[in-house]
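The following block contains the structure, expressed as structure tokens.
Selected chains from the complex are presented in situ; the others are not included.
Order of writing sets the labels: A and B. Residues in every chain begin at 1.
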């Protein structure tokens, strides 16, 4: 009887539990046993963090946000920060230990669910001889190898719902509302939620913006007797004139976002230039939370079932991908290499412009 | 300056207003004028039912369910039932009057949003010389020419949410809950909502079912210490042994559904065979209502914008279709000719089976 191990790594995304559910159920269907490794690779470093996952255990987890296995975006077995008794932090390569444990426990393969960081680590393990199958997870939908990733539709739904709520307040008070959504490298969430949520302006990393164009749109609204405006700004949007908002990950956490997130900056500029009552809001972690939409549940379940099919076929060092109309296997090496940006010639962007949305250019 | 007219026909679907919004906005962007014909073709029979649609008029309608133009599935200008003063009903062909009015008002083209019935009528008008562009609408997602239709994702979301709600009650009371969802000819809504909503059994028209297999699954659940089951049944599901549930549209309306809908019948059989506490529920019109999901809003807006692009290009007698990754134009004659059934070899159906869902076969 085969035994497989599953892990979830990186920032959480709605649908992770659905992937786990499908893996457990469809592996059990084949008579296999499934184990979960807690917080990324911890279960392969310490038995205490390895849990047996039976169908009973995963019953009802599909609609639940987060991941029952826990996740982390700080631990890489190839460069693990370890604190010794003296309190000093040393970076150690524990990948061999992971591999040995994997073999000692007799695992047939490892299903690694994660973003580009996690998938890269998975690929390195594959090169070291671990049979690995990747399942892509990025709430930003910016992975080139797959048409869609789970979590994205839910994030867009949450952002759209927030825009729906802000409309009434903006309209009642003749206000400009600036909403900052996720998207450091690409503007997918901003574009989708902005179009669906009736935004007047959408600013995305792919289109450097001119604040005067933004103000023109707001003024044009006034002329047409619409005295409020909704501006959606992706985290990574930047001004044409080079005003780049620097954001570093790491120690400071959200601090610098708060001290001058792009949303707040845009709001301030609009306020100064137009004298309109302008407010800003950062949606932040709300976009990662909550029960996955049906779209994301279905996609995640299909990913999980397809991963087990790939395991059965022995298609290792590959990632499952959605390439409509079917699922396919993409080599991990390729999968993590390139990002998917918003195509400015696509009918989505054309639609945005044609229904009167200003993209800041 | 061009003037165009838009109509919505057939049963309502979430997203109709989004189509109208996109048509009005993107036509206005080109300097065109848009008029709405109320309740299908009524605005082309009677001026009182023709309304001017400006961007101001359609502001904020995208998230609203239904259609601001009203809809009907009873009126066909080629065979219109007309009641005379004596109370007699006569079927009359008023299509020439519609065409004359269309020309008299100087319309450049007609954007007809509707299901297969409405699109067929649109095609007949196209053959008579009216420049027509179709926008597909079927909540059942069963149109072959387009990968997806708007309204479907919302219907699935509503059904999934209902399943989520029923889980807790079923579990608390060790009950079998049978839920009947829409789908006369195809099982799309049942399949998608059933997988997403954690159903144990999904019965669809494409797979004639054996009630004993259904009962086996429920009993198997018991063995695995799961004392409740959720059964999703499409309206058009039928038993293998020929027990066909006949449902005619028309006068009787929902009456016969209530007197013995397939959901209630399945529930009764389970109750008799297993002696389990079993309840049934018909979701009915709830599935057509409510605010469209972001997926449906986006798709509907893109359909609307694409229809105006087709109008500009003069691609008449065609329907806009989503053929990922782009929008395309399909001849109306082709578009309405064939339905899309659930592909039993698809990875969705495979996923369903692999995660342990019984399809009744």
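As a convention for this text, a contact is a pair of C-beta atoms (placed from the backbone, for glycine too) under 8 Å apart; a residue touches a chain by one contact, two chains touch by 3 or more.
Note that the coordinates shown come from a computational prediction; the quantities given were computed from them, not determined experimentally.
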Checklist outcome for this item: A student told that 2 identical chains are shown should find the copy number of the whole complex to be 4
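Here is the rule we use: only the chains that are shown with their structure count from here on.
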Item to check | List of subunit A residues in touch with subunit B within their complex | outcome: 21-22, 25-26, 28-29, 55-56, 59-60, 62-63, 147, 153, 156-157, 160, 164, 167, 192-193, 195-198, 224-226, 291, 293-295, 297-298, 301-302, 304-306, 308-309, 324-327, 346-348, 350-351, 354-356
